[in-house]
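First the structure, which I've put down as structure tokens, then a few questions once you've had a look.
All protein chains but one are shown in place.
Moving on, here comes chain A:
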């Protein structure tokens, strides 16, 4: 395993509260260079809070986070990190094209300056990577849910990051789009990108994942090889009823 090399993400004893409820209760998480790590867990187990604390969007009440060996508080090299937030849409109050939204991901390199020819080429490449080149001039409001998610991933890729952090990239994405996203991610991983992603179930990404970290009630309950095939349905405390995954197909007789 490559995980013995310099850790890209190192979380030590992270504690966080939302309101008065403890959400993270001493989470340890290490992601080595080139590793693909999935954070699994039921709703409310603290997965999203954990990744958001890694990028400094949730203040920790205890413990420490460092990225690329630098303590988060002093970390400034944000262009090395690509973040895909948990969103169902990429729209805002004013129309914007796919290219405009993706270009905002490049700002971690251009900062307050003007984009160069190289920046524009990087934005174009990121759009091609997610297979939306023919839609780059279209308004994001005209896209489907899966395409929105692809726009958000292209936005993260526009900065050509070494580390991708994704919060439920497959939420609300149909199977065809999931396959395209998995293909995009496979190329990134092959090029050496480190990935930390929150998943509800492994799905088509399963073959890519080196390690799974399972959270339950803000604690790590599993850190090792992904629970193959069964995904998180076999995890304790899983109460999610999946419409297609019942062991015995159920037909009510009304429609079938």
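Definition applied: contacts are C-beta pairs under 8 Å (C-beta built on N, C-alpha and C of every residue); 3 or more make two chains touch, one makes a residue touch a chain; residues count from 1.
The definition used in the following text is that contacts and distances are computed from a predicted model.
Peer 1: Which choice in "AAA family ATPase", "Zinc transport system permease protein", "Response regulatory domain-containing protein" or "Aspartate carbamoyltransferase" gives the name that UniProt lists for the one chain left out?
Peer 2: Protein name of the absent chain (UniProt record): "Zinc transport system permease protein".
Peer 1: For the full complex, which residue in A:10, A:66, A:79 or A:188 touches the chain that was left out?
Peer 2: Touching the chain that is not displayed is residue A:79.
Peer 1: Which residue, A:29, A:60, A:96 or A:181, contacts the hidden chain when the whole complex is considered?
Peer 2: A:96
Peer 1: Of the residues A:7, A:32, A:46 or A:105, which one touches the chain left out of the display?
Peer 2: A:105
Peer 1: Could I get the residues of chain A that touch the absent chain, sorted low to high?
Peer 2: Within chain A, the residues that touch the unshown chain are 55-57, 76, 78-79, 81, 83, 85, 87, 90, 92-97, 100-101, 103-105, 107-108, 110-112, 115, 137-139, 142, 155, 159, 175-176, 179, 244, 248-251, 253, 256.
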